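Heads up, the thing below is written out as structure tokens.
One protein chain is absent from this view; the other protein chains keep their places.
Naming follows writing order (A and B), and every chain is counted from residue 1.
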Amino acid sequence: DVTVSGDGRMGIVYAEDGYANALTGKTKDWSYNSRIRIKFAASGETDGGLAFGGSVRADHYDDDQGTKGTAGDVFISGGFGKLSMGDVDGGAEKAIGDLAEIGYTCLACLNETTYLFGGNDPSALYEYAYEGLILALGVSDDEEYSVGVGYDGGMWSVGLGYENVPEGSTISLIDNDETGLTADVLSDEDLEQVFVGGSVTFSDITLKGVYGVVDADDWEIEQYGISAEGTWGATTVAAYWRALDTSDIMFDGDGDGFADEEFGKIEIYGIGAEYDLGGGASVAGGIASVDDNTIGDIGLKFSF
Amino acid sequence: DVTVSGDGRMGIVYAEDGYANALTGKTKDWSYNSRIRIKFAASGETDGGLAFGGSVRADHYDDDQGTKGTAGDVFISGGFGKLSMGDVDGGAEKAIGDLAEIGYTCLACLNETTYLFGGNDPSALYEYAYEGLILALGVSDDEEYSVGVGYDGGMWSVGLGYENVPEGSTISLIDNDETGLTADVLSDEDLEQVFVGGSVTFSDITLKGVYGVVDADDWEIEQYGISAEGTWGATTVAAYWRALDTSDIMFDGDGDGFADEEFGKIEIYGIGAEYDLGGGASVAGGIASVDDNTIGDIGLKFSF
Partner (left out) sequence: DVTVSGDGRMGIVYAEDGYANALTGKTKDWSYNSRIRIKFAASGETDGGLAFGGSVRADHYDDDQGTKGTAGDVFISGGFGKLSMGDVDGGAEKAIGDLAEIGYTCLACLNETTYLFGGNDPSALYEYAYEGLILALGVSDDEEYSVGVGYDGGMWSVGLGYENVPEGSTISLIDNDETGLTADVLSDEDLEQVFVGGSVTFSDITLKGVYGVVDADDWEIEQYGISAEGTWGATTVAAYWRALDTSDIMFDGDGDGFADEEFGKIEIYGIGAEYDLGGGASVAGGIASVDDNTIGDIGLKFSF
């Protein structure tokens, strides 16, 4: 069976000189923003009781990614755990995840921490859950692997992950159109990352912290951050602060072909609020600082 | 919830030397023509009784337009009216619309009148309806706006619209592949258009007339036309005549980079008939004259 659902949003977004006027080319600070997406969830069950299925969106076919296995996923699961293939997360990401999301658009989703795994889909992910414990292992054709272990104790959780990707991998630390901040690392050696995270919930508030180190022979990049999210009735408020310490390396920030710029410690933080209107609709907004540039948004979010 | 529907058609189309043979490159006058499209209609309701939703087609993701907000739309509506965002019409188009459509394919949809608004989606459209009265205002990031007011008196209707678009806008008066007629105006100044329309229905026949003037400092383009549409049992017959008076300006019709051609008054007229087979199927055909070139079509139309 295939179930059809979707999401939509309509609102406005802000970034200083972040948007170009389509007709005159003049930059502007505010822009209208809307989208609608259609989602397909497929499911079935074998005679032996194994569940199988998959998920994909209509927009995952603009370059036929769903057919190539570079977007969407398929899975089979049973007593042995769950095996997925396609555009799947690595084990570290499954065990630790991201900081709390804020805003109407997710504000460029800069709450998402950097994982090395995932440069060559279709990848494969194996997950095993037993009571609060989860084990997850992601592997790809390019000899990438990412393993994670997590424990969810109800009011608290912890996760630990390790990733290893081969020479030639491009690690996208930040790629933010609105502020023009791009920080990519093309590695000429194998890279690994050790990543830990944990959360604790009390008085309707969840605090989450993450810490990771991307390690090469001559340099390392540290990333760390915390987020807080609380829900009171229909209102959810969330904030995060995170940093990427890139002091060891230089970037080609201006695209002239020379890695001659220091970004040092990149700091990102933001706060947002969402009010649930019921029936799948909410109004949400947020504001964030990205390496001292401000971005913001406000609008309606729909789930169909 | 998301509802899936669709449409399809199969038939033949005619234009003198209008179609190229894929293998040999020879031009031909007739071509097979078919298509199938899948439509998604999304809907929901907030706890407070506001309706929200959206619409998009599967083909609106070939360049991910639905996600970019340049195709499809989302909306929220209630006692305050209806606010839509995405690939929405301007207010003038909402209040006045187009002349009657003819043919199996709509014959290049040349029944559609020229509106200035809509060069920079996602745009926003606000509509308010009270008994027969409608008010509509469209705005876009590029400082385009389009306002319309209309009244539907049952057997008659009237509409008035005003549009204003900034310097740099390209106004597509006609862009017709089959006859090779392209008339675009790239404006180096702000343009405005005043547009009026009205219709009257008697003896199963609806007559509609439209008149608009696109106004610049040194020139203007007049457009005007009428259509008639009548339904008798399963049979609908429709015809239109319209003209674009471009005498004030020159065009780069042959694409040599110089605006050295006069198109003068471009006349388009056509007639078509459709027979309803029931269940969502009909057989339809039409013939039109586009600046003295003849195009035609005939085939089956399906609604699923």
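The definition used in the following text is that a residue touches a chain if its C-beta (ideal position, glycine included) is under 8 Å from a C-beta of that chain, and two chains touch if they have at least 3 such contacts.
Computed from a predicted structure; not experimentally measured.
S.K.: Which of these, A:21, A:120 or A:182, touches the one chain of the complex that we don't see?
M.R.: A:120
S.K.: Of the residues listed, A:43, A:172 or A:247, which one is in contact with the missing chain?
M.R.: A:43
S.K.: Pick out the residues on chain A that sit against the missing chain.
M.R.: 1-2, 4, 40, 42-48, 50, 52-56, 58, 61-64, 66-69, 72-76, 83-86, 119-120, 122-124, 140-142, 165-170
S.K.: Please output the residues of chain B touching the missing chain, sorted low to high.
M.R.: Here the touching residues of chain B are 4-6, 8-10, 19, 21-25, 28, 30-38, 58-59, 61-62, 277-281, 300, 302-304.
Going forward, only the chains that are shown with their structure count from here on.
S.K.: Centroid from C-alpha atoms only, then distance chain A to chain B, rounded to Å. What do you get?
M.R.: Using C-alpha averages as centres, the distance is 40 Å.
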